[in-house]
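First the structure, then my questions, so here it is.
With one protein chain withheld, the remaining protein chains of the complex are depicted in position.
By letter and in written order, the chains are A, B and C; residue numbering begins at 1 in each of them.
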Amino acid sequence: MTRHERGSPYAPHTSEETAAMLDAIGVDSEEALFDIPDDVAFTGEFGIESRGERELCGELSRLFAKNDDLTEFLGRGHYSHYVPSIVDHLSLRSEFLTSYTQYQPEITQGFLQVLFEYQSMLVELTGLPIANCSMYDAATGLAEAARLANRVRRTSGSTVLVPEYLRAGKRGVLENYVDGTDLAVESYPMADGNVDLEALTDLVGDDTVFVYAENPTVRGTIEEGLKEIGELAHDNDALFCLGSDVVALSLLQEPASVGADVVVGEAGALGMPASYGMGLGLFATKEEFLRQVPGRLVGVSEDMSDRRAYTLTLQTREQHIRKERATSNICTNQAWVALRAAIHAASLGPNGLVDLAEDCVRDAQTLAARLDEVSGVQAPVHDRHHFREFVAHTDQPAAAVAEDLEAEGFAVHVVGEHEIQLCVTEVNRDRIDTLVAAMEEVA
Amino acid sequence: MTRHERGSPYAPHTSEETAAMLDAIGVDSEEALFDIPDDVAFTGEFGIESRGERELCGELSRLFAKNDDLTEFLGRGHYSHYVPSIVDHLSLRSEFLTSYTQYQPEITQGFLQVLFEYQSMLVELTGLPIANCSMYDAATGLAEAARLANRVRRTSGSTVLVPEYLRAGKRGVLENYVDGTDLAVESYPMADGNVDLEALTDLVGDDTVFVYAENPTVRGTIEEGLKEIGELAHDNDALFCLGSDVVALSLLQEPASVGADVVVGEAGALGMPASYGMGLGLFATKEEFLRQVPGRLVGVSEDMSDRRAYTLTLQTREQHIRKERATSNICTNQAWVALRAAIHAASLGPNGLVDLAEDCVRDAQTLAARLDEVSGVQAPVHDRHHFREFVAHTDQPAAAVAEDLEAEGFAVHVVGEHEIQLCVTEVNRDRIDTLVAAMEEVA
Amino acid sequence: EYEPLLSEKDSTAVDVGGDDSPLPDDLTRDSVELPELSEPELARHYTRLSQMNYGVETGPYPLGSCTMKYNPKFTEDVAADPNAAVHPDRSERSTQGTLKMLYNLQDYLGRIGGMDAVTLQPPAGAAGEFTGILVAKAYHEANGNDRSEVVIPASAHGTNFATAAMAGYDVVELPSGEDGRVDLDALEAAVSEDTAALMLTNPNTVGLFERDITEIAEMVHDVGGLLYYDGANLNALLGRARPGDMGFDIMHYNVHKTFATPHGGGGPGAGPVGVVDELAEFLPSPQVRRNDGGFELFDPERSIGKVHGFYGNWLVLVKAYAYIARLGDEGLADASAKAVLNANYLGSQIEYDIPYGPYHHEFAATAGDQDAADVAKRMLDYGVHPPTTKWPEMVPEAMLTEPTEVENRETLDDLAAAFNAAHGEDDDTLANAPNKTAARRIDQVGAARNPRLSWHALDDD
Partner (left out) sequence: EYEPLLSEKDSTAVDVGGDDSPLPDDLTRDSVELPELSEPELARHYTRLSQMNYGVETGPYPLGSCTMKYNPKFTEDVAADPNAAVHPDRSERSTQGTLKMLYNLQDYLGRIGGMDAVTLQPPAGAAGEFTGILVAKAYHEANGNDRSEVVIPASAHGTNFATAAMAGYDVVELPSGEDGRVDLDALEAAVSEDTAALMLTNPNTVGLFERDITEIAEMVHDVGGLLYYDGANLNALLGRARPGDMGFDIMHYNVHKTFATPHGGGGPGAGPVGVVDELAEFLPSPQVRRNDGGFELFDPERSIGKVHGFYGNWLVLVKAYAYIARLGDEGLADASAKAVLNANYLGSQIEYDIPYGPYHHEFAATAGDQDAADVAKRMLDYGVHPPTTKWPEMVPEAMLTEPTEVENRETLDDLAAAFNAAHGEDDDTLANAPNKTAARRIDQVGAARNPRLSWHALDDD
């Protein structure tokens, strides 16, 4: 497969070519090109055996087959929707997949336009005028939002308020990101799944810099007091940050209409299959914070022929120009995932997107109702509207129920001693009957 | 997903656009565009329900899962070699996959060059100067070769001689293709797997138009008397046609060197996984038969700027120009499969190709030797060199052995009451141990 | 722009045989000389070549009679299912999934064409024609009724003629009537006891429906002949008319035009053939049928045998099946409706004359005083794929145009603009086109006069 027997199969050199090139350089050997002092030279071996492509594909296929074949009713921030075939086929075109960041816009107009369109879709969905072309995931998006609040804050305070119900991972990232600031993260309580407005009112004060709420919440409930939360934050000169995802945004209250200053969340709910938590952080905000936005922005400009052209812009916010005064250290983001999400969203169109989101409400309602009929299960636990997922009470210990369900081929979350959580979309909807049957056995 | 609720998801029309277009045409409805007399109008239903993409992918995935998961030791004209990933990725580029035949060469130089390179590889492998850019499969290639012989024959004879051991499907196609001529197909006997030269000498005569031999034979033996067969044919003014495949050609005697007038066979041994017999017919011949060649040919020419350019050429042989006087009715061939085979061959390079072919000899030898050690099995039956496959004798009835092996997860051919045939390549090589173990159980 | 040949990038000769060889030298060749390149080099080579190729995702492809419509991506995924990648010699027991799909496809195609039995074996449309004519021949022979002629309209696809000749028939060419359709008097004169079959496409090759199809069928049947339907244009009629209902006895299906399978730059195709009950026993071996709880292969009683070494172009059949199942009754009917709508809309927007009508899914415009082939080359400069030119011959300087249902109005307007721009241009401009393509006008005569058909031939230059 390659012209040199040993070595990298992806280096094209024949030994004759190598020799000729060394000759042109004027050295005798490849070794002579390395300027490494003996005391730090590595003379050992990694002990990694090279495998042929065929052998390796077989090996990895067998390896991944060690994962059990479960039907997942899992969500809590990482969602599976059906990804249309066109997303794979178009995103795998090598002109997209194997390109670098668009530092030479004249030859990367295609990707820049895709990212501009992605930003535009988020602007439409959030109602906010600025969306960047991605954060790593929802957690880092939230964390960057808190840091943005810190940079623009009008108060002397330092408290970042987050919901009691918040993925530990998300809170963990937030805490690490504010570790270098004087911000401190505190929780506010929830009431029956949603924000406890009274308790929050008591907590928000002069010291509050940032109030974060999610819609839907991590427990799948649809928030009812967003406007009030936004007003509370603004009355105290704090920023109101709303967490959501790209599907939910197409149906639920528009963030701009409830006063959100920043919207963060998962855009990877479109475009990606379950991928062990790999995400796509959406980040949108108001015009006034434009120069404080972390990450990359694509803008419109003109070329020398006065034709419309796209380019990365406002790069003076970024680390490669501004160094330690940058808005963030992020450079490589999730551009290709954004491309996939954009193609998926475009495939759905506004009708498809709203239909999909409405199904998320209906399916969750259906599954909860079905489970509620199972003896030993009450669902949903929270008397709220739900989106995609909900918490159910089990009379048996939740961990045991989940383990028994796994033996039956289903994965669910355990979120309390007697609480499991289930997420349903079009990809597992047709397994509801078998899940309910299994639940009747194990609950 | 589409803007009109019912109808084809791949037609982009909104109802407004449809109305505007009807208006521009000057009719009221789509129906008004159809000029179909009432007595032949169809008013019924097909009864085919439309399924969404997701549902359909699931349905077909479940359908194909009804095929048993067997390790195939199968060959006899349809072979599985490992297809490098690059073949899929590059051949699926839509510029290749979704293009039509190159009737406008100025905008299809890419595919034309690929086909030209494919022809060139076959010229190298066969040693014959003309190769077309594909037949449907080995069987139709053989059949077209016999028809070519009929057109160019210098004798008054009408006999087409083929080996006693020949796939029934291949012979069946041949007989249908010569059905409209006065050619008649007859078999000559084999001796210990290869051509019985003495018997053939007796059979070949004035009446012989065409002598066909295979190397390797359908039983996997490597022919030893090719030169003699060619001389026999030529001494009687008959054409000598050799059947082979693109991997075997890279190792075994070069057809030109043994006097082959036409080479046919499977080129799909490269480029395609097992695909239920879908093939790629290779067809190469001598300069003198150029204008009698069936199928398409790509040639080099120049454009108006005197730059090298590729084009379909010698089309006056073809049906769309020559109608009933065409060399064949073939128009659509296997172009995309040829593209895949070419990429696969290019990935291997000459070293990789020869290595692969040598492994076909070694692996067959190894497996035969292993099976020969199993009590109740003698292998190989023929005292010949083998390529990829061989026949083994089973003391038990072969059908029962095959059925038992299938229950153990293996598929083999039954080719006689006590004969099975097995084919081994790099894709099943690592299952030899388990096959032998299974054979020890069932033989 | 120019991409070198692989052989210009590298040529490595490898000795074959010798001491390390598993074969004695007299059974091996001496050497093989081919390019030896690395994967990155090959990836760039084929990527560049792809960029020098026009596909239907590049733009419209209104090649009349041939044409390309969008090939749904998911059909590729379905065809790549590893469980479907089986060897043809597997037992029927172990390939129930494959057999079921084939059975279902036979069934779907029968319903769509109004046919009683269908074979999936022919690997392309021309092979389907050949299969159909062999079935007709076997039928006549079985009735002790050898016939020698096949009647074909002059405007028919070239394959019809070649197919009839391959099967050993004499071709009787039927001139077109003044209205562009079959002339019943001419047909009356052409058919006889020698007529094995009439091969017809409907709508015909200028898009006209053969309104007299019932009478045509009667005339052919009256002399004991069979009626063969060339399925190239079935994409115009889905859900509105069926060949079986029109009196056709045999038909082939064009899967790339009707069922959106990719054409792959010239194949693979598939040419399933449907027949009426009476002819089912002559179909190729094997067919698929139901048995107790499953599916099995069987040989029709008086089968003509094989037309492909195995079972035809499996991957193409899977894609056709997936497309049909995706669209269903309403989708298929709508595809035809929109194909006809688009052709009529485009026809209404161009300045060239269209002599015959009312047309359905395609129309044959005439370039008039211009050279149709030159007009086509000029259209390349306007960024679109041109129509089929100079065929059918009944239309002088014909430009046979078939936009398909997948084009939107804007693209059709672009196509019309390209036609109309060329319409206003002088012969010199047209004759020197194209100017904006990777290659300019290519010398076809030179290519045929001095055939150089491999890179070996270039070395001799």
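In this text, a residue touches a chain if its C-beta (ideal position, glycine included) is under 8 Å from a C-beta of that chain, and two chains touch if they have at least 3 such contacts.
Predicted model only: the values in this text are computed from it and were never measured.
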Full-complex contact with the absent chain, from A:365, A:396 or A:434:
A:365
Of A:179, A:383, A:417 or A:433, the residue that touches the missing chain is A:179
Contact with the hidden chain only, please: which subunit B residues?
1-3, 9-12, 84-86, 88-89, 94
List the residues of subunit C that touch the chain left out of this view.
9, 38-41, 43-44, 47-48, 51, 57-59, 69-70, 72-73, 406-408, 410
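Please note the rule applied: only the chains that are shown with their structure count from here on.
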Taking each chain's centre as the mean of its C-alpha atoms, give the chain farthest from subunit C.
A
Subunit A and subunit B have mean C-alpha positions lying a whole-number Å distance apart equal to 47
Set of subunit C residues in contact with two or more other chains:
12, 36-37, 39, 43, 47, 72, 74, 76-77
Where in subunit A do residues touch at least two different other chains?
1, 3, 84-85, 89, 94
